[in-house]
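Below you will find the structure I want to go over with you.
Only one protein chain is missing; all other protein chains are in place.
Right, chain A next:
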Amino acid sequence: MDIYDIETRIGTLVNKYKAYDDAPKKERPLDAFEDLYFHMEGTIDSLHHKAEEVQLERNRGGQAANAPRLNAEIRRGKAQLLQDLPKLLKLAKKKGKSKGKPKTDDQGSSLRQSKGIDPQELEERHRRIADLEARIQEIPDGVLMSTNGDKKKSNILGLNNIDIRIDAMTEASTSRDPSYYEHTEESRNFKNEFEMAKARQDESLDEISKGVDTLRNLAGDMSEEIGKQEDLVSTMEQRMDTVNTEMRSVNARLKQTLFSVRSSRDLCMDVTLICILLGIGAYIYNQLK
C-alpha cells in the first residue's frame, strides 16, 4: 500500500465516521426545512463517497467488482432524494420556529408560531433547493446521461460524449436515402485517382514480370550450358588422370634409365664441368668483345 492509498483510505474512514466527531462541522438546523435539507446534504455526501470508491477501484486498474452494487445504491439514493425534493419545496414555504434549545428548555414545549416567511428568504430557499437538485443530478451513478442542451463533458481522449442510437427505422437513416449512393465531386476524384494509381501499378508489375521472365530464361540457358560443360569436364578429368599416371610412370622410367646410363655422382661431376667450361667460354667471349 503506497502513501496515496493510505491517504485516501484515511479520508474515506474520516468521512465515514464524521458523524461521531465531537466537534460537528455545522450546527443542527432548527426547523423542518433545514432539518430535511441537512439530511439530504448528508445523503448526497455519502452517495459521493460511494461514487469515489467506485472510481478508486477503477483507477487502481481492472474491473471494480463492487461497482454494480455501489452504483445501484447510488441510483437508489438519488431516486429517494429526488422524491424528497417536493417535500423540501413544501417545507420551504413554511417557516418553523425552532423547538427550542433541547437541553436548556425542559419546562414547556415550544409553541410554533407560524409566521409568514419573507419573500427574500423564500427565494433564497428556492435557490438552495435548485442547487441541491443540481448536486443530486451531478452524482455519478455509472449511467451515461443524455444532457440535452447542457454542456457536454469531454473524456480523457478529448472527445465529446456521443449519443449512440441504434434505430433502423428513422427517416433520416442513410441507407434509405437514395442520394447517399450518388457520386459527389470528391468521390469522383477519389475514384479517378484510384484508377490511375492502379494503372501505374499494373504497368510497373508488367515491367517486373518481363524482367523476371528474362531472368528465368537466362537461368534456364545457363543451367543447360552447365549441364553440357559438366560432361565435358568429367571427360577431361578422366583423361587428365590417365595422362598423369602415364607421366609418372614415364618419369620413373627416365630416372631409372639415367641412373643406369650414368650414376648420380658422375652426373653432378658432368654438370659441374659443363658449367666451368661455359664460364671459361663466356670469359673469353667477353675478353674478345
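The rule is simple: contacts are C-beta pairs under 8 Å (C-beta built on N, C-alpha and C of every residue); 3 or more make two chains touch, one makes a residue touch a chain; residues count from 1.
Everything below uses one rule, namely that contacts and distances are computed from a predicted model.
*Asks:* Considering the UniProt annotation of the chain absent from this complex, which name among "Gamma-soluble NSF attachment protein", "Regulator of G-protein signaling 9", "Dehydrogenase E1 component domain-containing protein" or "Actin-related protein 2/3 complex subunit 5" applies?
*Replies:* "Gamma-soluble NSF attachment protein"
*Asks:* Looking at the full complex, which residue from A:60, A:228 or A:289 touches the chain that isn't shown here?
*Replies:* Of the listed residues, the one touching the omitted chain is A:228.
*Asks:* Can you tell me which of A:214, A:251 or A:272 touches the chain that was removed from the display?
*Replies:* Considering all chains, including the one not shown, the answer is A:214.
*Asks:* Go through chain A and note every residue touching the omitted chain.
*Replies:* Residues 209-210, 213-214, 217, 220-221, 223-224, 227-228, 231 of chain A touch the chain absent from view.
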